[in-house]
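Notes follow once the structure below has been shown.
Left out: one protein chain. Kept in place: all the others.
Labels run A, B and C following the written order; every chain starts at residue 1.
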Amino acid sequence: MIIKDTVCPFCGCLCDDIEVTVEDGKIVATDNACTLGTSKFLGDHRMKSPIRRVGKEWKEISYDEAIDYTVDMLLDADRPLLYGWSGTHGEAQCVGVHMAELLKGVIDNTSSVCHGPSILAIQEVGHPGCTLGQVKNRADIIIYWGCNPIDAHPRHLSRYTRYANGFFLENSFRDRKVIVVDVRKSQTTNLADEFVQIKPGCDYAVLSALRAIVRGKGDDLPRTVGGVQREQLFRIVDLCKKAKFGAVYFGLGLTMTAGKYKNIRNAIELVDELNRHTKFTISAMRGHYNVYGSNEVNTWMTGYPFGIDFSRGIAFYNPGETTAVDILARKECDACLIVASDPAAHFPRPCIEHLAEIPVVQIDPYANATTAFCDVQIPVGITGIDAAGTAYRMDGVPIRTKKVLETAYPSDEEILGSVYARIQEVRQP
Amino acid sequence: MMRVSLAVRPRKKPTIPIEAETITPASFLEGAEIQVWRGNRELPLDEVFAVTIEGAADRPEDVEIVLSGDTSRMKRVGEYMDAGRIVIDGDIGMHCGNFMSGGVIEIGGNADGWLGREMQGGTIICRGNAADYCAAGYRGGRKGMTGGTVEIFGNAGDFAAENLAGGTVIIHGNAGDMAGVELHDGTLIIKGDCRRPCGNMSGGVCVIYGIAYDMLPTFRKMGTEIRDGREFLSFTGDIANRGKGNLIVKDCTYQD
Amino acid sequence: MKVMMNTGRTVDQGANVENKRSVAYRDETSTCFMHFFDMMELGIDEGENVLVASPYGRVVLTAAADDLIKPGTIFVPYGPYANHIIGGETHSTGMPDFKSTEVTVDATDEPRRTIYELMEELGGLPYDH
């Protein structure tokens, strides 16, 4: 059986044109998907049943026992951390927020180690953005800054930018200019019409310089800024001002380097300035397929996109204090529920050392690095493959992912729903 | 005079933060039971501290609170304080002196992040180091500290005096990255070195007695001036931002 | 040799991210991409191991030459190996220094460990069913 227009649950592009071939209850082939998407659709080696660590052994347990353990762990904690969420659906994320609220815990999603800094910047200066189709149909200049879509969002160039023809661009490859700004050469820089190589840690200075040039103050600048000749910066500003519609896409090269969110703020303010001359937009290259959804859900339910601390009943937000890496590295939580992410693979060492010291439950289809630190792991269906639900694309467009496989695994939403119901029995009789 | 001594009792989970915005001179006048929070549990003050009160007072100006023991995870001490005195023997947790409008906080050791956040008046003295966002603002807000004085005798972390909109911040040691970023008004003085000061500055004054490493390219050099008998470089900016701030540095390097 | 460590996503890291027990994931995330000049200076060849250390820990990676990498820097695909030596400091922004950790790189005869060996070192219990 071939299922058309399937939504790929891998990255923030959320491509919805995938053809999936299912035979004998297994996905055997995909069409249109990139390497990343294909590997996810064809994934194997799922955990068979919930497991519990007993001393130096793993023991298989029932779903009920696993849920019991989770409930007790969460109710006992003074400051439970509920982390992950970006790899699951909005419906499950909503249950997570209700749970955090009732438990008086901290809920954070993977944006804190991804585009959390972009959100902090947006909270300072706003965000002139647009949907991806707006760029596809109109943009005659694209700037990729500190990102490498060929590796991280492989179809971004073909669906929306370099190779995508649109309403006002009949021959995209000819009519669009692509500028790539990065500290290193990459596959993406090879496709650029212009590559701006800057020294590591100099993004902020280069962005400030560009802003000054747009404002007509370029003559005050030194000859080189962050390894870039002033003439190249002038040329780029000239290209941008002449464009009819420009789009900046940025990645972790801006969010993770020194200055963090202030880099993004500077980039947004550059785009604000360019809007006085022509049309310009800027957007983050979001990683997980539904990380943006976790920001949306958290926002409408708590007012804040990530890093929300309900310890005092009301929602308190202060990334750097209420975000997962800080809480774990500072040992400020005493239990951790992990949903749809793998902090032991993706967090710095001190965080993992604390995970080893506190009770941990993970809800995830696969054994992963975090499994080693779990007291209990509960396997679930893979959202977007054996469970349907809502995901938000990197540009905020919500798309319903499909269920293409029938399996016996419960969904994240079902497991979390059971845990929440049990917590309600105790905390809200 | 009332003197309140708070000695931290040993804790089973010493790294779980305690939120104690109730520790201000004014709250001890009311005689009401004072509660603090450990994570999501509310506890009476004396479960966390051994409390000794000597003397009496009928206005906050006459109250002095002394904290001793491991207070490094006590958050929000002195929040909204308007008068009186808090003395902390050792280190203090985040958000000490948030929104403070009067009185004095003296910290013997180091202060954690957001010391004196959105402070409006009064004085904070920190003998050790202050972590990130000392005398800074809140997420998404346009104004950080608007009045009062913060004096750090050690070093400050990153984003010191971010969004400074009034008052004076003096750092005797070094400051980290992006000191005075988005500075609008008020004065920031750094006696040591720092990195990338005053990005996007729109007004106010920042004086750096050491070296400003990685100076931003968008500050226009106006000349030199003499301070304490030494020659300083004077800049105005940030010109990326129509800024009219004054940045005065002893010496600087660029990311070229 | 002192260098700056950058980390980031790669196709091979991403394609295997849901299967962390695979050899492909281990091989990709334990690769230390560096410039040929730096490898010469260390006296190592492609495929030989290097010991990378920071104040937070030490980890053995396999060197691979990549002329896109600037001398004086190394690139390690995002994952448990790189994180083994990255600190928890976020400058109070929530975001660690994934792209700028100062490390030392030296030639070594030590073997590269598996992901679960790394996890065991940090107090975890491998699950290999």
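One rule holds for everything that comes next: contacts are C-beta pairs under 8 Å (C-beta built on N, C-alpha and C of every residue); 3 or more make two chains touch, one makes a residue touch a chain.
Basically, contacts and distances are computed from a predicted model.
Going by its UniProt record, the hidden chain of the complex is named "Formylmethanofuran dehydrogenase subunit A" among "DsrE family protein", "Formylmethanofuran dehydrogenase subunit A", "DsrH/TusB family sulfur relay protein" or "Sulfite reductase, dissimilatory-type beta subunit".
Note on the chain not shown: across the whole complex it touches A, B.
In the complete complex, the hidden chain is touched by one of A:9, A:37, A:50 or A:90, namely A:90. Checked against the full complex, the one of A:130, A:228 or A:338 touching the unshown chain is A:130. The missing chain, though absent from the display, is touched by one residue of A:39, A:70, A:86 or A:302; that residue is A:302.
Within the whole complex, the absent chain has one touching residue among A:102, A:179 or A:385, and that is A:102.
In the full complex, subunit B contacts the hidden chain through residues 138-142.
Within the complete assembly, residues 4-5, 7, 16-17, 90, 94, 98, 101-102, 119, 122-134, 136-138, 159-160, 166-168, 244-245, 272, 275-276, 278-281, 295-296, 299-305, 310, 312-315, 317, 388, 390, 392, 396-400 of subunit A touch the chain that is not shown.
Please note the rule applied: only the chains that are shown with their structure count from here on.
A comparison of the A-B and A-C interfaces places the larger number of contacting C-beta pairs at A-C. Remark: subunit B and subunit C have CA centroids separated by 38 Å (rounded to whole angstrom). The geometric centre of subunit A is 33 Å away from that of subunit B, both derived from CA atoms. Subunit A and subunit C have Cα centroids separated by 22 Å. Shown for subunit C are the residues that touch two or more other chains, namely 91-92. Residues of subunit A in contact with two or more other chains: 120, 201, 258, 319-321, 330. The touching residues of subunit A, counted against subunit C in their complex, run 10-11, 35-36, 38-40, 43-45, 48, 51, 53, 56, 58, 112-113, 116-117, 120, 148, 150-152, 154, 183-186, 200-201, 252-253, 255-258, 260-261, 287, 307, 319-321, 323-326, 328-330, 342, 344-353, 356-357, 365-369, 371-373, 377. Those residues of subunit B that touch subunit C in the shared complex are 113-114, 131-133, 157-159, 176-177.
Across the complex, subunit A is touched by residues 4, 6, 8-11, 14-21, 29, 56-57, 68-70, 73, 75, 78-80, 83-100, 115-116, 119-120, 122-129 of subunit C.
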